[in-house]
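Structure record follows, encoded as structure tokens.
The complex appears here without one of its protein chains, the remainder shown in place.
Coming up: subunit A.
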Amino acid sequence: MTTTVPTTVTTAAESLVQIENLYKRFSISGDFLEQLKLRGGKLVREQEHVHAINGVTLDVRKGEALCVVGESGCGKSTVARTVMGLLSPSGGSIGYQGKRIDNLSDRQLIPYRRKMQMIFQNPYASLNPRMTIAQTLEEPVRFHNPKASAAEVRDKVYEVMQSVGIDPSWGKRYAHEFSGGQRQRISIARALAVDPEFIVADEPISALDVSIQAQVLNLMMDAQEKRNLTYLFITHDLAVVEHFGTRVAVMYLGSLCELAPTKTLFPSPRHPYTQALLSAIPRLETGRPGHIKLKGEVPTPVNLPSGCVFHGRCPHADERCKREIPQLIATDEGGQVACHAVEEGRI
């Protein structure tokens, strides 16, 4: 990768999924009657919202593994679900190969659903306990290839089961008969069964043990190579990101703080939040290198702070940070960072 910032023309050429200025709000005020309040003798309707995503622009390039990291509540899973069309955005748009897909009807979405698949965090909840593994894997193949013969469907299921290392003769078993790692392999097989181009994986290995995590990550990397997949990988585990990701997007409170190639982000993080996040990873090395302590806690996404969402906890914050929302600017290392202090050369 060159040190110059990719221009919009080149990103458009290789970009697979485009997330443009995405917003997502969730109402937390209940139904209509619960929203009615008496204020000074007048009946008024009041609504409160959780601002889960606030203006995120990202593009996922073909063949890469774009990792979205952040702490709980930063909106990373909401991004994943919105991209998949499981949630509709409150503002902004989602594009797939240049075509807008967030406003399509369910029927119009079907061809895209085939190209985009999702792997969920908890393999105990994401597999139907009443279906055998073979049924679970056959269903998407049949749905997306209604003309396929029974033999073709069986062959496809056989192929994906083998490729994820699950013995195809176990197809008659139910999900509860498998261990956590095996279940996650089955979830991956289900995603692969329709030959997708793009896979959104929402914390696919967080629920697994270390030795099993390595197995599943290897499997995902093999699949990426063999099937030419593009990943949007949501995780909070930075060690995994360092190993797996092509580029990393760091989110904080619904906003993108930093987007950079993995190779440059880990040695030289620019955003103060990224720096704090990376310094907090427990390392095996001797001694305890002091991590950057952040003051306070993540503010609630119901009442977002003004200006930069991170200013309340940032050691470099000044008046401008409290006032003005920072925009993403290009860095010398080929990444983008949204920080006034970096822009002004203060850090």
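Note that contacts are C-beta pairs under 8 Å (C-beta built on N, C-alpha and C of every residue); 3 or more make two chains touch, one makes a residue touch a chain; residues count from 1.
Heads up, the rule we're going with is that contacts and distances are computed from a predicted model.
Its record in UniProt calls the unshown chain "ABC-type dipeptide transporter", which is the match among "ABC-type dipeptide transporter", "ATP-dependent helicase", "Spore gernimation protein GerC" or "Cytochrome bo(3) ubiquinol oxidase subunit 3". When the whole complex is considered, the residue among A:E48, A:D209 or A:E344 that touches the unshown chain is A:D209. When you scan A:I199, A:A223 or A:L238 for touch with the missing chain, the hit is A:L238. The residue from A:G75, A:P89, A:P123 or A:G181 that touches the chain not shown here is A:G181. Not every partner is drawn; the one left out touches subunit A at residues 71-72, 179, 181-182, 209-215, 217-218, 221-222, 236, 238-240, 242-244, 262-263, 276-277, 279-286, 288, 291, 293-294, 297-298.
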